[in-house]
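Quick one: this structure, given as structure tokens, is what I'll be asking you about.
Removed from the display is one protein chain of the complex; every other protein chain stays in position.
When the chains are written out, they are named A, B and C in that same order, and each has its own residue count from 1.
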Amino acid sequence: MANSKYEYVKQFEQPDILLPSTWIVVRIDGRGFHKLSDRYGFIKPNDRRALDLMNAAAVEVMKELPDLCIAYGVSDEYSFVFHPSCQLFERRSAKLVTTIVSTFTAHYIYQWGTYFPSTPLQPPYLPSFDGRAVLYPTTRILRDYMSWRQVDCHINNLYNTTFWTMVQQGGMSNTDAERELQGTVSSDKNEILFKRFAINYNNEDEMCRKGSVVYRQYQLEDPKPESKSGHRDEDEAPVDESKTSKSQQDKLRKLRRKAQVVVDHVDIIKDEFWERRPWILSGKPGKLPEA
Amino acid sequence: MANSKYEYVKQFEQPDILLPSTWIVVRIDGRGFHKLSDRYGFIKPNDRRALDLMNAAAVEVMKELPDLCIAYGVSDEYSFVFHPSCQLFERRSAKLVTTIVSTFTAHYIYQWGTYFPSTPLQPPYLPSFDGRAVLYPTTRILRDYMSWRQVDCHINNLYNTTFWTMVQQGGMSNTDAERELQGTVSSDKNEILFKRFAINYNNEDEMCRKGSVVYRQYQLEDPKPESKSGHRDEDEAPVDESKTSKSQQDKLRKLRRKAQVVVDHVDIIKDEFWERRPWILSGKPGKLPEA
Amino acid sequence: MANSKYEYVKQFEQPDILLPSTWIVVRIDGRGFHKLSDRYGFIKPNDRRALDLMNAAAVEVMKELPDLCIAYGVSDEYSFVFHPSCQLFERRSAKLVTTIVSTFTAHYIYQWGTYFPSTPLQPPYLPSFDGRAVLYPTTRILRDYMSWRQVDCHINNLYNTTFWTMVQQGGMSNTDAERELQGTVSSDKNEILFKRFAINYNNEDEMCRKGSVVYRQYQLEDPKPESKSGHRDEDEAPVDESKTSKSQQDKLRKLRRKAQVVVDHVDIIKDEFWERRPWILSGKPGKLPEA
Partner (left out) sequence: MANSKYEYVKQFEQPDILLPSTWIVVRIDGRGFHKLSDRYGFIKPNDRRALDLMNAAAVEVMKELPDLCIAYGVSDEYSFVFHPSCQLFERRSAKLVTTIVSTFTAHYIYQWGTYFPSTPLQPPYLPSFDGRAVLYPTTRILRDYMSWRQVDCHINNLYNTTFWTMVQQGGMSNTDAERELQGTVSSDKNEILFKRFAINYNNEDEMCRKGSVVYRQYQLEDPKPESKSGHRDEDEAPVDESKTSKSQQDKLRKLRRKAQVVVDHVDIIKDEFWERRPWILSGKPGKLPEA
């Protein structure tokens, strides 16, 4: 029995190949994590176990997909970045996004017990994530995207830290704390924390203040003096690499697999992070650290 | 600190709303399941535990998303169908696809131990799935899509059953069996099974021969005599329902949640299945079975 | 000198094939026709010459592209409809839209002198048109689209007729007429026309009241008694025809070229128009009128 009679339905599949030579960011978000964090008793404002579990899952995604350059996570979201030269899955959008979402979910569920040993999952209320791909045409804009997420992390974390301190240590009601914080700027919140609770926000956990950066570790490089932002060659790189052969790409993947994937909590807005780790934006593996 | 300086990067997000009033099929596929089935010792040609696990995960997806009309699974793939009137997530493609992929993955990983009690998962080699959405503009074409998958199931299962019987019971090498089957048609394979191994293919497990259909159970209806294919009203339905209000949609969702989600292994190519379950294609809940 | 070094730039071209088996409507609009109608002294509220020129250009587009089923024009806009089975240019969106826009523009400019013999074009202020494609998945929705345009024609024309009569015959200022008409309904405008100016709106020019329908003329058919709306077979038609071979399509094109393209000013909201001209929605040429 041939299947030809019905095979015409394949014509309805539409291509979704992402524009070549652009940065691909796949951002995933926890679905209904507000409710979920209540159900599983996440600690406010930050549950270290939950963040560690997010990071552990992200590390596995980075290991599974050596084409990824870097990832950045905060709260229940994670952004994964493919280089403009990436040819994985022919740059098909749905394939890239669902592979990341599914791999992340699998490890998140699998490792739940490790991070929440006394809080087992309660089906059918399992954590899950949605995701989407966004294209950024230049390195400058990609870096602005990363900065956007880190600034957002800062804004939210300062607010949440202040709010929950006022409630938990100050004994205020949620409504009162919310009302008082309305319209305040950063310096106001810093002052509330410091004056009322003797908390210096800058001493708070770096993971909460800066979010988590995940990347492959090579030997740090000295920033070149004439370089201003580490993306001078941006123009040429994508073109050259998009023309690399399949075998060269496989070779690059192997090299990347050898590097250790690390989780860092550092500033990614300033140039220094990128200048000392040029392999992230160049897409070319650096030197492995000496043993 | 305002985030306005970087917020322009949001402009790069592009809308992906699927054409209204068309059927949406989200098909997910196991990633690298050939290798995975070796690693975890799946029984050939069909591993009942693996299929039951797929079905269990699909049932949870159907329960989680009452907007789904029906799902059909075979081997390591599953197709989930949204009605033309579906407004879930404003019909955003990535959101619909990733929600299904992630929810499916979560339950697949979570329930692994139930179906494979003596074969624990071996990280980092966790099962994962990719997926994509395809639009079908008419009920006729949607049904042809479903038929396409079921015919595919039949073709593959007949081949696999014959091949593995020749190898496992007939003692042939993989290469020899493959060579002999090259160019054969269905009747040839049926004959090999029957003459050499006294196997009547039609008595094989229905789940393997027909695949698995997942839907909400209401009281079966008598097919109307004048109806030819169960999709007479196709034209009106999508329009009317796409205009249903948010509150009506919520009401429909609640009604659907009350129905039991069942797994069936039946012919979905002929009209009968659809005529007796008109709620699947109409998108309107039927009568709940009497207690 | 080979061109291979630069040819990689072709990879950046992205496919834009429109979903099969859906109606394609290409709507074009005059660019800046408000200003243009002043420059060339169009008569208010309707300039017969300008409408005739639009229709003449539309007829040429219909003749040039036998794949078109029907077109509907009002004011400075025209909608051209391709059948769900249309395979022209592999259904590439930009190709379909630009071909229509360019062909229409060419004839509009070329025939300008015929319709405006005493008002020559004044470069660089030449008329031009923009356009876009929209997909409609069912015949019901396509008909609703056509009804939408004709209702819009009616609403605008009744308003414009009343407004300009009040100004031109009633000696009112534009501002006063506009103010008086604010918030009025159809019956109010009809009454103003009838009571103050003894104008029965229903006797006004049909072209202005109904717009212009352009289609191929075959022998009118008697509506079938059991038929309710002329789109019973909608489901099957697209599928069957999308599978017609290239040679069959060429044959259909030749048949269509033989039919006369006519311009009509009739109701296209009710069923009658469509039932008596079933070839428009079926995509199958009717019988040529007897000589």
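One rule holds for everything that comes next: contacts are C-beta pairs under 8 Å (C-beta built on N, C-alpha and C of every residue); 3 or more make two chains touch, one makes a residue touch a chain.
Since the model is a prediction, treat every value here as computed from it, not as a measurement.
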item	value
Per the touch definition above, residue among C:45, C:127 or C:211 touching the missing chain	C:127
Hidden partner chain, touching residue among A:138, A:186 or A:249	A:138
Hidden-chain contact residue, picked from the options C:95, C:253 or C:284	C:95
Absent-chain contact - pick from C:70, C:86 or C:141	C:141
Residues in chain A touching the chain absent from view	19-22, 84, 135, 137-141, 144, 231, 234-236, 238-239
Interface residues of chain B (partner: the chain not displayed)	8, 11-12, 14-15, 17, 19-21, 239, 242-243
Positions on chain C contacted by the hidden chain, ascending	1, 3, 5-9, 12-14, 16, 28, 31, 60, 63-64, 93-95, 97-99, 101-103, 105-111, 121, 123-124, 126-136, 141, 144-145, 147-148, 151-152, 154-155, 185-186
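FYI, only the chains that are shown with their structure count from here on.
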item	value
Chain nearest the global centroid, as defined over all protein CA atoms shown	B
Centroid distance [mean C-alpha coordinates] between chain C and chain A, Å	50
Chain A-chain B separation of Cα centroids, rounded to whole Å	31
Set of chain A residues in contact with two or more other chains	8, 12, 14
